[in-house]
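Down below is the structure, laid out as structure tokens.
A single protein chain has been removed from this complex, and every other one stays in its place.
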Amino acid sequence: MNLKVIEGCFCVGKWLNHFRVMSSLVNVEKQGDFAVLELNREPVNSFTLEFLQEINAELDKVNSDKDCKGLIITSSLPKVFSAGLDLVKEVFKPADERRLASFWQEFQGMWLRLYGSRLVTMAAINGHALAGGCVLGLACDYRIMADGPRIGLVETEAGLAPPFWVFHNLAAVVGNGVAEKALLSSKRYTAQEALAVGLVDKVVPKDEVMAATKSQMEELTAFSARALELTKKVMRKDAVETLENKREEDIKEFVDCVTDEEVQRAIGIQIERITKKK
Amino acid sequence: MNLKVIEGCFCVGKWLNHFRVMSSLVNVEKQGDFAVLELNREPVNSFTLEFLQEINAELDKVNSDKDCKGLIITSSLPKVFSAGLDLVKEVFKPADERRLASFWQEFQGMWLRLYGSRLVTMAAINGHALAGGCVLGLACDYRIMADGPRIGLVETEAGLAPPFWVFHNLAAVVGNGVAEKALLSSKRYTAQEALAVGLVDKVVPKDEVMAATKSQMEELTAFSARALELTKKVMRKDAVETLENKREEDIKEFVDCVTDEEVQRAIGIQIERITKKK
Partner (left out) sequence: MNLKVIEGCFCVGKWLNHFRVMSSLVNVEKQGDFAVLELNREPVNSFTLEFLQEINAELDKVNSDKDCKGLIITSSLPKVFSAGLDLVKEVFKPADERRLASFWQEFQGMWLRLYGSRLVTMAAINGHALAGGCVLGLACDYRIMADGPRIGLVETEAGLAPPFWVFHNLAAVVGNGVAEKALLSSKRYTAQEALAVGLVDKVVPKDEVMAATKSQMEELTAFSARALELTKKVMRKDAVETLENKREEDIKEFVDCVTDEEVQRAIGIQIERITKKK
């Protein structure tokens, strides 16, 4: 349990209420002009349908808070920012195609809420950010990363391919040339390698990640909220609309891909590999 | 008054005529295969409706001169290339929405004439190039900059957002990732920082800017005019057509943005800040 948050909760005198929040999968705390959203699903913040629903509900609240100008996303777990899609619970041998479709719809929804957010968004990447966990970081405007963990879209290694909007997001951040090779080789970047190609914006020691992120957030939120909102709209409108217009098609492609026999075989091998590592 | 130009005018024996040109806001001189266009509106070459109209009239002449293969844009002022839109005269508390719309139309027009030009275009950035002044530089094919002044799209700081075509132009020059952060943070690049991200192509001491620009222009205009024209068309057709098809919509967005109360408040604060600096 995160002691710092509990202290903060003493200050505002809402112990019982806060205790309930702490036991949940997503913690949100307002700090001046911005909010901090902490992911808290052990052991590796991997995404299930229910976890994504909870994240999206919190993102909706923050996006609609008129006093809020920024959002920091981080992890409350010691070693992992997020390991991405929960392969075992959602993707390997899915029992129900409708659940698989809803799951992907919520994953799209998380990206749309973040990438299209009017807020300045920053990822405080204090642990590994792989596959869908890297997507979460990519959907933010800035990425401050701890020196030590790895980051990358390692879908190919798991036998999957990223959807078009994730590829475009990666290419928008690091350029198309770097993005193509990152995907084809399932590259797991060290923080320094990620910094060199622009995949993250700053690398600091792990215990300074949150302080560095907040410090930059304070600079950015000094600008007029209206100017930031208009600027974000100019930057993100096309990409957000493209996915919004193709959500059904993209869900179908995901379901078709995941239910493909060869893909299931590759996912099975990947799960075995990860399990052996432990 | 620019003595070098006056000397040149003695040579061609057109003293009286040249003196008249010198008193105008835009000076154009033909030098072999290319033209040099000098902005001359004190104190900071900021854009008003009338200044833009004069620039556009000169751009039309140069673009249609069949013997001309290149164009250099520079400033006759000692410290500033251009400070961008004239906030006080055009943007702050605009008295007439039709004038505001015409003003923006001429600003679009300047960009369309330059970005879509068949000529090789170079900006000899011999002073600060901020906001719309940076846009003028971005619309050229090459940027040679003096070491000392700053360059950047600092619209957010002024409470405004750049239009989509300026964002796309910036992203086309420095890549989408760098462009997004430049806008969100209203970054004022030093010449060396600008060089490092590709925002400018060469940095030289201030008194060598024009010589360095002309030297590169002579190399570039050695190629067949037809090949250059066809190459420019391939590179710029899509971006130019996109704005041409959305001019009215873009004008409306600018007028709506500028006449927004919160935006006006932010512009007011920015004007106060600039005035205090002086």
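We just call them A and B in the order they show up, numbering each chain from 1.
As a working rule, a residue touches a chain if its C-beta (ideal position, glycine included) is under 8 Å from a C-beta of that chain, and two chains touch if they have at least 3 such contacts.
Note that the coordinates shown come from a computational prediction; the quantities given were computed from them, not determined experimentally.
Peer 1: Specify the residue from the set A:D65, A:D147 or A:E180 that touches the hidden chain.
Peer 2: A:E180
Peer 1: Hey, which of A:S102, A:T156, A:T190 or A:T221 is the one touching the hidden chain?
Peer 2: A:T156
Peer 1: Would you write out the residues of subunit A that touch the absent chain, in ascending order?
Peer 2: Here the touching residues of subunit A are 155-164, 167, 175-181, 183-186, 257, 260, 262-263, 265-266.
Peer 1: If the hidden chain were put back, which residues of subunit B would touch it?
Peer 2: Its contact residues with the unshown chain are 120, 141-142, 171-175, 198, 201, 219-220, 223-228, 230-235, 237.
The rule we apply is simple: only the chains that are shown with their structure count from here on.
Peer 1: Take the average of all CA coordinates in subunit A, do the same for subunit B, and state the distance between these two points in whole angstrom.
Peer 2: 39
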